[in-house]
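Working notes, structure below.
For chain A:
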Amino acid sequence: MNYIEFLRMRRNITWLAGVLAALALLSMISINVNAYKVHVGADIGGPTGVDVAALFGLALGITLIFATIVGGTLSRENETPEMARTKPFPREQIAFSFLLTDLAAILLAFVISNAFIFLIFLDFCWVVHVRASFHVGEEAGLLVTLGLGVAFMWYALVQAVSSGLRGRGGITIGLSWAYFTILLGLSHVTLFPVPLHDLIMALNLLNPLAYMNSLTTHGDTLSASIPNSIFTLDPWLRAAIVWLIGIAAGVVASYNWKRLEF
Partner candidate 1 sequence: MAAIFTVDPRSGVPLYLQLIEQVKRAVALGTLAPGEQLPTVKSLALDLTVNPNTVARAYRDLERDGIIETSPGRGSFVRSNGAPGEARRAAEDVAVAMLGEAIRQAKALGLERMRLEALLDDLVGRWFPPHGEE
Partner candidate 2 sequence: MEHSIAIRDLTKRYGNFTAVSGLTLEVEPGSICGLLGPNGAGKSTTFKCLLGLARPTSGSIAIEGKPLTPATFQDLAYVPEKSALYENLTLAEHLEYYRRCYARYDAARASELIDMFKLDRKKKVGKFSKGQRTAVSLILAFSLRPRIFVLDEPASGLDPIFQRLVLDLMIEAAAGGASVLFSSHQIGQVERAADRVAILKNGKLVVDGSVDELKTTEKIVEAIFATAAPDIDGLAADPRIRRIERSGRIIRAYVSDGSEAIAKRFEEFSPRDVSIMDLGLEDIFLTAVDGRDATIPHGDLP
């Protein structure tokens, strides 16, 4: 039932891995060329080692981009409606199988991104003669839950909007980037009258970026920190909200997909 989506995601993951491999190779060449004379020779990360979560940030960014790119798959299926929709399975089940396949691909994208980032980091340590040790910080679990939640929420919102359209997934993805970043930016504008500001804050409730924006604080490069949010909410609550909105958007997406007529 989800074989088509499996093939699609396999191709996407292969592409991602290829691009990351090329980038990693370039970075490693650059590191080896530029830093081969540097000899730091010290340990990195202090007595406890480097918090792995500190490296997750970049991987979460790559995952977010990947998640939004694959957000138009249900609308792509509407270009060939006779295919998926005349198979002997309930249509909502087909839609859910697509969403789950995509979610698995998003998680895999995170794992692959981390693998390349660690590879580059270890290569750097090796070139400059630094011994690195690692530990999993307290915030790692929260950071990953929140970060992947934001990626999934974004993905699911794109699906919810585009699954009832015939092949407009690409435009929806592009517009989502513009819409979410502008909306987040507007929330920082203090000049607006109160009602308008409230409206912008309300709209931001459905903005994945609003739950995880680093515009106001930056973490130390080697210790993990939870990005701030324009909502003053407990980070675990934020994580729960983005996942719940993501799941709700997934349900809406499958309903819209099922309802579409030709």
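For anyone wondering why these and not others, all candidates are chains of the complex that A comes from, given by their letters.
What we mean here is this: a residue touches a chain if its C-beta (ideal position, glycine included) is under 8 Å from a C-beta of that chain, and two chains touch if they have at least 3 such contacts; residues count from 1.
Source: prediction; values computed, not measured.
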| field | Touch assignment for chain A within the complex, options 1 or 2 | value | 2
| What does chain A use to touch candidate 2 in their complex? | 1, 3-4, 7, 11, 80-83, 85-91, 93, 261-262
